[in-house]
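Everything on this sheet refers to the single structure shown next.
Note that this complex is displayed minus one protein chain, with the remaining chains in position.
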Amino acid sequence: MRKHKKSNVAYYFLLPAGILIFLFFFLPVILTILISFTDMSSVTGFSNWSIVGLNNYFKIFVHPDSLHIFGQTMIYVSCTLIFFNVGMGLLIALLAYHLPKRVGGFFRSLWLLPRITPAVVYVLMWKMLAADAPYGVLNELFRVPFGLPTTNLLPEHAMLFCILVNGYIGASFGMIIFSSAIESISSDIMTSSLVDGAGIFDRARYIIIPQLRWPLLFVTTYQTLSLLTSFESIMVLTDGNFGTEVWSLWSYHKALNNYYGNFQYGFGSALSGLLVVVGIVFAIIYLKYFKFGELVKEPLIDEI
Amino acid sequence: MKNKKQPIELNKIIIFIVLLILSIPIILGYLWLIISTFAEVTHGLLPVDRNGNFGGFTLENWNFIFEKEVWLATWNTLLLALFMTVGVVAVSSLAGYALSRIKFNGRKEFLSLTLVLHAFPSITLLIAIYFVLKFFSGIPVLKLFMGYNTIGGVVLVSLAMQLPLGIWLMKGFFDGVSWDVERAALIDGCSRFRTFWNIMFPLVRPGIAALSIFSFMTGWSSFIIPYTFLSGGAGHEVISTYLNSMMSSDTISINYNLLAAVGLFQLIPILIFYFFNQNYLMKIFSGGTHGGV
Partner (left out) sequence: MKELGWSAEEIDSLPQRIAEGSYTLDDMLETCERAVDAGVVEEGHGYWHRPLKGGDFIQFYVAFGGQIYDEEQDKLVIDEDALIKCYQFQRDCVESGATPESYIGTQWNIWHNEVANGGALFFNAGTWMWADWAANYVDGGEDTLFENLGFAYEPSGIRGQKGTTLSHPLVYLVASESASGSEDQALAERLIAKMQTTERNTRHAVESGHLGVLESQDNYAPYKESEFLSAASYLLDNNFFQPNHPMYGLWFDSFWENLVSVEQGDKTAEKGASDCIKVLKLELEDQLIVK
C-alpha cells in the first residue's frame, strides 16, 4: 500500500540553500527598496539618516543626467544584443556548422575564451588593442604602416569598444545554444534539402533559422536582462567616462565606488531599485514562457 | 559529382576566412598577452627592448613571482575559489536532491523560485548586500567569517550567487539516476540522508565534477564581488583586484608587460581547466543541462 505522507526531511536538505537565498537574495531586495526611501549617504552616516519617501525617485526623474544615461544604456544594450549576443552568436554557430568538425570546434572554443578569461585580464587585452602607438596593437598594425596619425582609440570610440568588449563575451552564449539547436535538426532534412538543389545559404535561411525561433527568443530575453544589469567590464574599461556610464554603473558609482568616496546609499539604491523591479518582471516572464516541460514531475518515491 | 564538390569547397574556404576575420580581436588579444610577458616592451605585437630594437626577450616581467604581494593575493584567490566550490557543491547537491527526489509541500514553488533566481540579475543587489555584510561585521565571532572586508564574506556572497545555477544543475543530474537503487535503500531502512550521502551523491559524479570545475573557475576569476567587499591593500586582495589596481594607478608608471605577465599568471590555471574539460563547460554555459549529462 502506498503511503502518501509528504516528507519533512526535505526541509533539512533545503535549509542551507534557503538561508543563503534569504540572506543574499530576499533580504537584499527588501533592503534595496527600504534604503531607497531614505537619504542615507556618507553625509548622514549610518545613524543620522531619515526617511524621505519617494524623494530619491523624484530626484532621478528630474536629474539632468538621467535621460542621457538611460539613452546610453539603451544604445549599449540594443547594439550589443543585436550585433553580438544574437547576431554574432548565430553567425558563428552557422558558420562553424558548415566547417569540418574539428575546425568548427576550434572556432567555437576560441569564441568561448573571452567568457572564461578573468574580466580584468580580458579588458587589459582590449585596452592594449585600442591603445596609442607605439604600444597599441591596432594602431601599430593598421595605422603606422600607412603613415596615418595614431591616437588612443578608446576615448574617441568609447561606446563602440564597450559594445565590442561585451559583445565578444556575449556571443559565446548564443553560439552554444544555437549550435546545439542546429545540431538537433534532423540530419535527414539537412541533407535532403541540399540534394534537392538548395544552396547552403538557402538552407540556412529557409530551414535552419526558422527552427531556431525559440532559442532566438530565449537568448534575446535572457541576454537583455544580463546586459541591462552588468557593468563589470565597462567599469574596468572606461569607468563610465567618455559617455559610457550606463544605468547599473551609475548606481554602483553613486553608492559604492567613486573618485572622492562620497557614497549615496539612498539615491544609489533607488537607481538599482528600478533595475531590481525590471529584473523581477523579466525573470517571471522568462519563467512563464520558457518553462521546461518536465520541471514539476512528482517524485516516484514516497516516504516509507 | 565534381561540379557539385567545387562550389562547396570554395564555400568552406570563404566561411573559414570570414570566421577568421571575425575572430581577429580575440586572436590579437591573446597573442599580445603571451608575447608581452616575455618582452621588455611591446610595440603592437612586436617585442622590443627599451631602445626600440627588435628583441628584448626577457623573463624580468616574471620577477613578481619572487615578491610576496602577488602570493598573498593568490592565496586569497585560492581560498575564495576552494571554499566557494566546496560550498556550492554541498549546498546545491542537498537542495537538488530534495527537489528531485522528495515529495514535500512547496516543492513546486521552490523549483519556480530557483528558476526565477537563475534569471534574476543578482548584481543589482550589491548595495543591499553591503548592508547585510556590515550587519554581520557587528557580531563578535561571526564578523571574522562573514563580515564586510573578510574573505569569508566574499565566499558567502559568491556562493549564494552561484546557487540558482548549481541547484538546477544538480537537480537535473539527480533526475537522471534510476529509482531502483534508491528504492531498495529506502525499503531496507536507510534514512533519507544516508541514502543521499552513501548512494545518490556518488552516482552523480559527473555533475559534481562539472559544477566543481565551473565554480572553481568562477571563483578564481572573481572581480566585482571581491572588489566591492574587500578594501584592497595587502592581505585584502585577490589576483583580479591586484591586477586592476596596477592598471589604474595614477602615480606609479604603468608597465604593460608586467601587467601582461600577471594576467597570464591568472589565466594559466583557467586555460588548463578549460582545455581538459571543454565538454562540461559548454553544457554549463548554455544555462544548465536539461537533466543528465
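Letters are used for the chains, namely A and B, taken in the order the chains are written, and counting of residues starts over at 1 for each.
The rule is simple: a residue touches a chain if its C-beta (ideal position, glycine included) is under 8 Å from a C-beta of that chain, and two chains touch if they have at least 3 such contacts.
For clarity, every value in this text was computed on a predicted model and none was experimentally measured.
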| item | value |
| --- | --- |
| Options A:Y135, A:F218 or A:Y265, residue touching the unrepresented chain | A:Y135 |
| Touch list for subunit B against the chain that is not drawn | 137-138, 143, 250-251, 253-254, 256 |
| In subunit A, positions touching the absent partner | 42-43, 59, 62-65, 131-132, 135, 151-152, 154-156, 241-242, 258-262, 264 |
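The definition used in the following text is that only the chains that are shown with their structure count from here on.
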| item | value |
| --- | --- |
| Length of the line joining the C-alpha centres of subunit A and subunit B, rounded to whole Å | 16 |
| Interfacial residue positions of subunit B with respect to subunit A in the complex | 7-8, 11-12, 15-16, 18-19, 22-23, 25-30, 32-33, 36, 41-46, 52, 90-92, 94-95, 97-105, 107-108, 110-113, 115-117, 119-132, 134, 156-157, 159-161, 163, 167, 175, 179, 182-183, 186-187, 191-193, 196, 217, 220-221, 223-224, 228, 239-240, 243-244, 247-248, 256, 259-260, 263-264, 266-267, 270, 274, 278, 281-282, 285-287, 290-291 |
| Touching residues (chain side subunit A, partner subunit B) in the complex | 6-14, 16-17, 20-21, 23-25, 27-32, 35, 46, 88, 91-92, 95-96, 98-100, 103, 107-122, 124-129, 133-141, 144, 164, 168, 172-173, 176-177, 180, 199-200, 222, 225-226, 228-232, 235-236, 239, 248, 251-252, 255-257, 265, 268-269, 272, 275-276, 279-280, 282-284, 286-287, 291-292, 294-296, 298-304 |
